[in-house]
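All protein chains but one are shown in place.
Letters A and B mark the chains in the order given here, with residues in each chain numbered from 1 onward.
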Amino acid sequence: MKRLILLALVGSVALAACGGSSNNASSTTSTTAGTTTTTSVTVTTGNPTAAVTLNEAGSSLLYPFLQELVTPLHTQYSNITLAPSPGGSGKGISDAISGVVQMGGSDAYLSPGQLSANPGLMNIPIAVSAQAVNYNLSGVSNLKLSGDVIAQIYEGKITKWNAQPIAALNQNVTLPDTTIVPVRRVDSSGDTFIFTSFLSATNTTWQSGPAFGTTVTWPAAPGELTANGNPGMVQTCKATPGCIAYVGVSAEASAQTAGLGEAMLENKAGQFVQPSSDTITAAAAAGSGNVPANLAQSLIYEDGAQSYPIVNFEYMVLKSSQSSSDTALAMRTFLAWAVDPAGGSSSTYLAKEDFVALPATVLPKVKAAIAQITG
Amino acid sequence: MTDTAERALGQATPLVSSPRARRRSELTRRDVVVSTVLTGAATLPTIALAFLAYEMLRSAWPAIVFNGTSFFTTKTFTLGNLYATSVETHHGYQAAAGAHYGVLPFVFGTVVSSFIALVVAVPVSVAGALLLADKVPARLQGTLGIFLEVLAGIPSVVFGLWGVYTFGPLLSRTVFKWMAALHIPWLSGPTGAGQGLLTSSLVLAVMIVPIIASTSRELFRSVPVLSKEGAVAMGMTPYEAVRVVTIPFVRTGIIAASILGLGRALGETIAVLIISGNALNLYPHSIFDPFSTMAASIAAILDGALTDSTHMAVHALGEVGLLLLVITLIANLGGRWLTRRFSTTGLPVGRGV
Partner (left out) sequence: MSRRRLTDLTFWVVCALAFVFIAAPSVSILASVIHQAVPSLGWSLFSQRTNANGIENAILGTLVLLVGVLVVAGTIGVAAGIYLAEFATGRSERLLRFFSDVLSGMPSIVVGYVGYVTFVVAFHWGFSLLAGVIALTILVLPYVVKTTEVAFRQVPTTIREAAAGLGIERSSTVLRILMPPAAPGVLSGLIVALAISTGELAPLLFTAGFTDQNPSLAPLHRQVPYLTNVTFTDLSLPGARAHATAAAAAAVSLVIVVLLITAGRALSRRSRRMTQGMML
């Protein structure tokens, strides 16, 4: 009897979903594993009847994580193939908008303009990631920096590593008289987005000047270099003594191997922290209290003594209305599986990229968004 | 009539056919069908050209109206704040808050890098081609000519790869260091890892050498042997014979070939994108600094421009592309006009032929 009721409810939800209307929250226990919330959304998932390839393009920070998920996803759902590719968050967003890929990967949430110009466009977070600030100074480890100082470096106002503002933060360290070479991303980048969000939050001149975005007008800092993608940032910084670069955590392992130092950044509480699963989780928890329904939420410079200041949601940007019900089903299935700790959000996959799982408070809203994908 | 007209418009080799008689009464129906199909095909290049020009103009138009003359006077190119909630409006078109689209930095980069490339490539190509044509024995002609053909066929992305990993570092360790030590203004400064204006210009030079050298070689070969030998018979050294006989004979053709090389350099996208360092809004303070060209910046910024919800960024890039199109067109047409007026022999073989 119970099974019949459940089947009937699932069936009606599925019908309602394909009818194109959105919210169908019902107070039943969720069909996805693991959640314990009482009011939750039923998301229809499952293996599609025909083979579906989900094309993804975008964030180079998210890309390694998606690459990891391809095989386990296919093993679990034999008719779903995930085909990720890098290219930068800007490309991810624009490709998703123009429809050349089904999902765009982005470290940046959609802008108000993009949301209003494209009804039905959604950003759905699947993980929490962070960004480190690396530098190439031999013999100097655990350098302390603040967002204000970094902004001045990228504005060209601080040009030497032993300049007063930096020395003031690092009293017990002898800093060399090397010229600072700032490196920035040239592709339209979510890493640029979160980095400039951090600079905007900590430096008023930056806020009123370049502000933040996947592409910004960088001030003319002398000697500034450009690079493509996170790996390109690591490579350029490795080849340039005195460089400073912003690198997503999924590329941190290669940054360490390359001999680059990882800066300790000053957070809102005045503590100097490096990105680790503890500091990232703390920031995510602090920032997830009041996430809007459209899930466009910044996690930059959050409160908390342990919070790391450059933390972000990793988003899949997609359209709620898909071309076929199989594609919609595949998409919902992939996303639901990706945020499931028993699926994509298991610590094995996340830890490899230094990501952390979505905070539990956000999950219901994420599921509600996933349920809106119809075809 | 036909022969001279055709030669004037430039053919790679002298033509053999003579005027074809047109006796319409002798055209069969099959002839008409075939000739109609062929006519259709022949109009396609023209249609493609019109299509490109029209689309560029159409895409650039909102930006042309929005920018007005500031496109040519503003020193910065910025997409503005794409995450702001307000927009700017000029002349009825919207753009992101704080957006300014000025093309000057790109024009500067394009013109300077192409100019340096030309200044380096033309003497090297002409001198090398002269050697190949006049001094190298016939049996070696083919083998030595291979270098030119290989260079002509190398993809630009491979030039970029080579510039970043091999040529750039080599230059910065050697030539640039020596140049910087001389402390000539604008020719010295931090040499970096070898990416910047001078390296890009030199790689561009290497890329356009095949065009200029192949044509020059053909031109040198077409100089009447009697004139050259007559000069030597009169007691001139080979060098003097070249100076007095060969160069005046081929001068215009070489200029035309150089202009075609210039056209290639102006439009080169990928190699410059890789080696230039993509300095948005920065005028290079020294010849080693990063810079940006019109073609490379379109390729670099287009992905970001597509995230602008007002779409003005895409239109602005279209305007940059339209300007590039116009400049390249002028360069190419200038070359062809020069050929028509002065040339007596062959012409630019273009890439790889």
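Observations
Keep this in mind: a residue touches a chain if its C-beta (ideal position, glycine included) is under 8 Å from a C-beta of that chain, and two chains touch if they have at least 3 such contacts.
None of these values were measured; they are calculated from a predicted model.
Considering the full assembly, A:Pro231 is the residue among A:Gly92, A:Pro231 or A:Gly248 that touches the omitted chain. When the whole complex is considered, the residue among B:Leu151, B:Ala231, B:Ala279 or B:Met312 that touches the unshown chain is B:Leu151.
Only one of B:Ala63, B:Leu82, B:Ala117 or B:Val164 touches the chain withheld from this view, namely B:Val164. As for the chain not pictured, it touches chain A at residues 53, 55, 67, 70, 83-87, 98-100, 227-229, 231-232, 234-235, 238, 254. Seen from chain B, the chain kept out of the figure touches residues 5-6, 9-13, 15-18, 20-22, 26-28, 30-31, 33-35, 37-46, 48-49, 51-52, 55-56, 59, 123-128, 130-132, 135, 144, 147-162, 164-167, 206, 209, 213, 237-240, 242, 260, 263, 266-267, 269-270, 274, 295, 298-299, 302, 314, 317-318, 321, 324-325, 328-329, 331-333, 336, 350-353.
Methods note: only the chains that are shown with their structure count from here on.
With each centre defined as the average position of its C-alpha atoms, the distance from chain A to chain B rounds to 41 Å. Only residues 76, 78-85, 87, 96, 98, 190, 192-193, 195, 277-282, 285, 290, 300-301, 303-310 of chain B touch chain A when the two sit together in their complex. Chain A makes touch with chain B in their complex at residues 87-88, 90-91, 93-94, 97-98, 111-114, 116-118, 179, 186-188, 211-218, 220, 222-226, 239-240.
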